[in-house]
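All protein chains of the complex are present and in place, except for one that has been dropped.
By written order: A and B. Residues from 1 in each chain.
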Amino acid sequence: MSAQGTAAPPRPEPPRPAAAARPRRRGPSSTQLVYLALGIILVVGAVLLAMRGGNLFSTGNLVDMLTRSSLLGFVAIGQTLVILCRSLDLSVGYVVALSSLVAATTMAGDPARIPLGIAAALAVAALVGLANGLVVTKLRVNAFIATLGTGLIIRGYLDTRYQGPAGEVPAAFQVFGYSRIGFVPVSTAVMLGVAVAGILLLRRTRLGYHMFAVGGDPEVARLSGIRTDRTMIIAHVLCSVAAGLAGLLLASRFGTGSALVYDSGYDLESIAAVVLGGTYLMGGSGGIAGTVAGVLILAVLDTVFNVLAIDPFFRDVLRGVIIIAAVALYARSQFAKRASRVRFPKAGPGDRAAGRAPTRAEQEQEVRQ
Amino acid sequence: MTVDQAPAGPPPGAPTPPAERPAAPPALRFLGGASGPVFVLLILIFAGIFTLNPSFAEPPSMMFFLRQAAPLIVLAIGQYLVIVSGEFDLSVGALVGAQVVIAAALIDGEEARTLPVLGVMLVFGLMVGLVNGLITTLLKVPSIITTLGTMLVLSGAIQLWTGGAPTGALSESFRVAGRFGIEDVPVLGQLPWALLILVAVALAALVLMRSSYGRTLVSVGDNETAAAFAGARVWLVRTGAFVLSALLATLAGVLIGGYAGVTAQVGDGLEFAAITAVVLGGVVLGGGRGTVVAAMAGALAVEGLFTLFNQLSLPSTIRPSVQGLIIIAAVAYAARQGSLPWQRTRPRAPRTVQPTRR
């Protein structure tokens, strides 16, 4: 095998007809669809609970749902940014564990050291993100492998350095994990704050536009003067920092840092939440508002399953089915939408034959229009 | 059989013009291609093992090593087929675990049930592959999500069925393939059945990749639009890859179940090990590039790496770090190699030949 692409696409990339050299506003339908799904699940869940004499919207259940959503929320918001750039991050679980340990050991039970602990945890997370970004862009390693690799590296460090939980989080910082305002946990409020910041970043800043452009088509983005590498690196740094926030939340809830959380599957779960939220896995389309809904869908499901005392193994089955079904639904609507853009086909490095003909599916789509 | 199996020519009957590619000297091609590093890595790993422990080079030791490595190599072949067609299969680890648990529960120690249960497993594997393939191709769900979903469903359903812990027992005859071999072979000592099965599967994979299906598979991964234009039924070709991957995972389940018996953790993490192996072999995620031989070499390298760590008495906890570094380094090296002059031509060619818009 000798003909190796100079700029091998960083993501598994079947050629797709959508080309978004310009930042594409998410069509309202995509996000609306996600929130519609969330609404349906809420209604169905509420009815199911009501039949058992329960109330899905009792304070207890609301708190439960929101608490469950905040941790995955941080990770998934970050994951959205890298996925928008047509990358992904499998190291987030390890970053969560690492930053929880860095925070707890730095704070060491001293309230005065809380800011230092937060700064240290986020700085370490940012460094990991920088490493991910550099490996993906400069060494041109596929993001799947690059972040799997950095994850393994961190894992080795965690297993060697920390045999079990370490550090102590002062009581003042545990407020982050345990307090709430009305029925909204502080952690959820912070997560939503980060989500709003992320949405503004994507919609109102040049960096945000660049992310959509890089995800839409790196080659076109590069040709139109965007520093694609820098955009990608920043996305990875922000993703890791968001995972670092999740680590801080865990530290505050645990009262200590824990290496074992890397086994909790945040990597794949966050990707599922992002895709469930309507973000296109091949980059360039989607957004954080959808991701938040995706996270909420998973949290509502968890709470409903929990209250209904559904067997934990059956929960996995249902989750798997729901994720596939939801994405299949989005794929249908996105596919229909994309077909109208087929006039600007991509001819990136992956496409051998430029000026390619439309696939049969595309032809059919066009005929139907 | 050269190592190069890139779609050098058009699929039979395909009108697409082949990509232009100035020939590089064969030796350079071998070392410089994306697959080159894996063979270098393989040589380095085994040089290291043999230096540390010369007795490892003796044929009986190698037989044991190959028996250990066989399941991962089989999985890597399946994963290669899926990856080269431009997709992922994250469900293989869960499928291996599910198949072993199914086998134990249905056989329940009864010799007579071995063959019927093998049939059931085959059908089950086929179904999982079909589900993966059809959801990915017809419903347009990204394969990473499809197979993540099937992974959740499989592990959940199996545990639901067995109440969380595997029940039953495998029969002795079920375990023959993974555990035993032909005894008293001159020089080799025991010739494991697992190795013979592996060789058969590997040969079949080589033949498959040289067949028209294999070429179409690669061209679909390289450029599905062009392949479709050339007459390939993309969905059918990809679904075939998923089915083959699931069937090979079933075979790996038979080998692993035979080799080690039943535990609750069978299959854990094998999907990442298989993907790592394939990528170490220089196969590009995203499809269209890489050879099945290199993927197998990648699997051998992954297994060899664990043996080397063991021979080095590297502390158990630090091994993931070293593994991570080596994976990144190998893939980065391959990416760098890819920018040598004679390799740059293919991706560049279309852009210089034709405008990007039609």
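Keep in mind that, in the parts below, contacts are C-beta pairs under 8 Å (C-beta built on N, C-alpha and C of every residue); 3 or more make two chains touch, one makes a residue touch a chain.
What we mean here is this: contacts and distances are computed from a predicted model.
Colleague: Given the choices "Monosaccharide ABC transporter substrate-binding protein (CUT2 family)", "Molybdopterin converting factor, small subunit", "Cytochrome c oxidase subunit IV" or "Dihydrolipoyl dehydrogenase", state the protein name listed in UniProt for the chain not shown.
Modeller: "Monosaccharide ABC transporter substrate-binding protein (CUT2 family)"
Colleague: I'd like the shown chains that the missing chain touches, ordered by label.
Modeller: A, B
Colleague: Can you tell me which of B:103, B:191 or B:266 touches the chain that was removed from the display?
Modeller: Hidden-chain contact among the options goes to B:266.
Colleague: Touching the absent chain: which residues on chain B qualify?
Modeller: 53, 55-56, 61, 64, 68, 71, 162-169, 179-180, 256, 259-266, 268-269, 306-307, 310-311, 313, 316-317
Colleague: Can you list where chain A touches the absent chain?
Modeller: Looking at chain A, the ones touching the missing chain are residues 59-61, 63-64, 67-68, 71, 122, 126, 159, 162-168, 170-172, 174-181, 186, 189-190, 193-194, 196-198, 200-201, 204-207, 234, 237-238, 241, 250, 253-256, 258-261, 263-264, 303, 306, 309, 312.
Here is the rule we use: only the chains that are shown with their structure count from here on.
Colleague: Round to the nearest whole Å and give the separation of the Cα centres of chain A and chain B.
Modeller: 28
Colleague: What residues on chain A touch chain B, complex-wise?
Modeller: Counting only chain A, the residues touching chain B are 1-9, 11-15, 135, 139-142, 144-146, 148-157, 159-160, 268, 271-272, 275, 281-282, 311, 313-321, 323-324, 327-328, 331-332, 335, 344-345, 347, 349-360.
Colleague: Going by the contact rule at the top, pick out the chain B residues touching chain A in the complex.
Modeller: Chain B reaches chain A through residues 3-6, 16-17, 19, 21, 24, 29, 32-35, 83, 86-88, 90, 135, 139-146, 148-153, 155-157, 159-160, 164, 222-226, 228-229, 234, 272, 275-276, 279, 282, 284-291, 294, 315-325, 327-328, 331-332, 334-339, 342-351, 353-358.
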